[in-house]
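Okay, here's the structure, questions in a sec.
As you look at this complex, bear in mind that one protein chain is not there, while each of the others sits in place.
By written order: A and B. Residues from 1 in each chain.
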Amino acid sequence: MKISYYPGCTLKSKAANLEAAAVAALATLGIDVEEIDRWNCCGAVFSLTADDLIHQVGPVRNLVRAKEQGATQLVTLCSMCYNTLARANRIMRDDAVKRDTINRFMDEEIDYAGEVEVVHLLTFLEREVGWQKIREKVKVPLEGLRVAPYYGCTLQRPADVGIEPFGSFHLMTGLLEALGATVTPFAAADTCCGSYQVLNGEAGARSTAAVILDNAAASGAEALATSCPLCEYNLGKQQGRLLEAGQITTAVPTFYFTQLLAVALGVAPESCLFDLNSAASLDLLKTKNCLVAA
Amino acid sequence: MCDADNTTTKKTIRVATGDRAILPEGAKTIPIYIMGKKYDVPETLTIMKAMEFAGFKFLRGAGCRGGICGACPTVYRMAGDYKLHYGLACQTVVEANMYLAQIPFFPANRAEYNIEEIGGAAEAIHALYPELFRCVACNLCTKACPMDVDVLGYISALKQGNIKKAAQLSFDCIQCGLCASRCMGEIPQYHIAQLARRVYGRYIQPRAEHLAKRVEEIESGKYDAMLQDLSAMSKEELEKCYVEREREPDMTAPGAWQPKETRYL
């Protein structure tokens, strides 16, 4: 099987681990990842102003690329890219007036009317592979690893593009259980990590991050799974600073869900680029014997 | 528009003098609009020559006149059409009813840096030009580029941290600045691309080993004797040497030919 894939800027550098682990994991499932050609930044956040169409052009241009290259589905990994692309896609599919204006503006591109479906990898895995098949392919079950499935904002909100209804966490739960992990539900699973506010006075983003990590730890989680590089930054990369400042007391190493998928499927840890996570992440997998023997 | 076409045929033919374009006898003139004012110019001229024909003098905004220095960017519309067109005044031939403006310079933020100090990571470029992240992918830059550079492509590559790709995609840029004049994100694309090419050349592109080796040989004096021989020769001897020099035959397969004199290889 082959999938058309939209990476997004961050996955080409700071979050290369999110992508590398996914590509390696999908290969073991017999799925070829084909990156679309000539993609651009999706814009990271969806424009919420009714008359502002210029900020829809970025995401739509990527959908045009996908259509042009014959894709019917476009798979994304980054939650923010997913949200921005999926919401722009809905405009192009459902709003004839805006669609027309955007198509006219992009007179150098073919017309687009929402023909491509934007799919997050979690949805794809459940729908096209299935938890049962993944369970059968697991080589190193993540036994005894208590993972909190963290969704953040953009996988679920707003409802029309949510990968599942607000308040439900079946997809990541299904995946983690198939990998043999113990899923630790927690109340802050859909609390915002502070997002881009980390650029606008770090304090706000840090305190929301602290609430999430605290809540995860209190729920018994020893690891947190996410699909968003900005969540990973606020909750993972900043975690050391939160511990140092005493804003949280227990470390909760963070992972991309693709990394957990990959190690469970027996992908070598080097292929998951754990050096881009904080050191505690790889250490935890080692202590829990969750890595394939070298 | 139609009126304008009719008037052209009635115009008396003016002959340019001095360094201006000379209108060949019987050549047709067409109307063009320079900063809103109509001029009749020979249809064979480039925009730059046509402007000179009309009496403008380029103190700035012209350089190589060969399409490579980027000094003469032009923006124009055809009467009755919404579409903006872009070109180089020294390369683009006039067409009837062009509305022209020169944009010899457009202000664009240019960061200061010391290439020896900034290092080869994309983050250095990001820190010098954070406005890079204001791109909205409107693609107006690519549409404006008279060199057909994929400007959005190199901006996207830089956002992704791919310096090599940006350096390659921007290779044909002549720093005319038209992209920056159109940018929604107020980004100085061509300055960032230049930095990317510099970083690529300084830190990423592999060094040419054969060049380093040859420089070493030169420095060690391998060719000193040869040079001394040459400089001691009379003009006639030198000429004889030159005429009788060994030459690689045309179309030889690479590496197939060796000179008889191998001392300096």
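Following the convention adopted for this analysis, contacts are C-beta pairs under 8 Å (C-beta built on N, C-alpha and C of every residue); 3 or more make two chains touch, one makes a residue touch a chain.
Methods note: contacts and distances are computed from a predicted model.
A.B. asks: UniProt names the one chain left off this complex as which of "(2Fe-2S)-binding protein", "Cytochrome c domain-containing protein", "Heterodisulfide reductase subunit C" or "Na(+) H(+) antiporter subunit F"?
C.D. replies: The chain we cannot see is recorded in UniProt as "Heterodisulfide reductase subunit C".
A.B. asks: Where the complex has a chain not shown, which of A:Leu53, A:Met106, A:Val198 or A:Val252 is the residue touching it?
C.D. replies: Answering carefully, the residue with contact to the hidden chain is A:Val198.
A.B. asks: In the full complex, which of A:Cys41, A:Leu77 or A:Ala189 touches the chain missing from this view?
C.D. replies: A:Cys41
A.B. asks: Tell me which of A:Gly8, A:Gly174, A:Pro253 or A:Pro269 is the one touching the absent chain.
C.D. replies: Among A:Gly8, A:Gly174, A:Pro253 or A:Pro269, only A:Gly8 touches the chain that is not shown.
A.B. asks: Using the touch definition up top, pick the residue from A:Met1, A:Ala159 or A:Ala293 that touches the left-out chain.
C.D. replies: A:Ala159
A.B. asks: Over the whole complex, note the residues of chain B touching the chain we left out.
C.D. replies: 109, 121, 123-124, 126-128, 130-131, 133-134, 159-161
A.B. asks: Taking the full complex into account, what residues of chain A touch the chain not shown?
C.D. replies: Output for chain A: 8-10, 13-15, 41, 43-45, 47-52, 55, 78, 80-81, 153, 156-159, 166, 190-192, 194-201, 203-205, 207-208, 211, 229-230, 232-233, 237.
Note that only the chains that are shown with their structure count from here on.
A.B. asks: Using the average of all C-alpha atoms in each chain as its centre, how far is it in Å between chain A and chain B?
C.D. replies: Taking the average C-alpha coordinate of chain A and of chain B, the gap between them is 42 Å.
A.B. asks: Using the touch definition from the top, list the residues of chain B that touch chain A in their complex.
C.D. replies: 122, 135-139, 142-143, 150, 152-153, 155-156, 159-162, 184
A.B. asks: Residues of chain A touching chain B in their complex?
C.D. replies: Counting only chain A, the residues touching chain B are 9, 12-13, 38-41, 43, 54-55, 57-58, 61, 105-106, 108.
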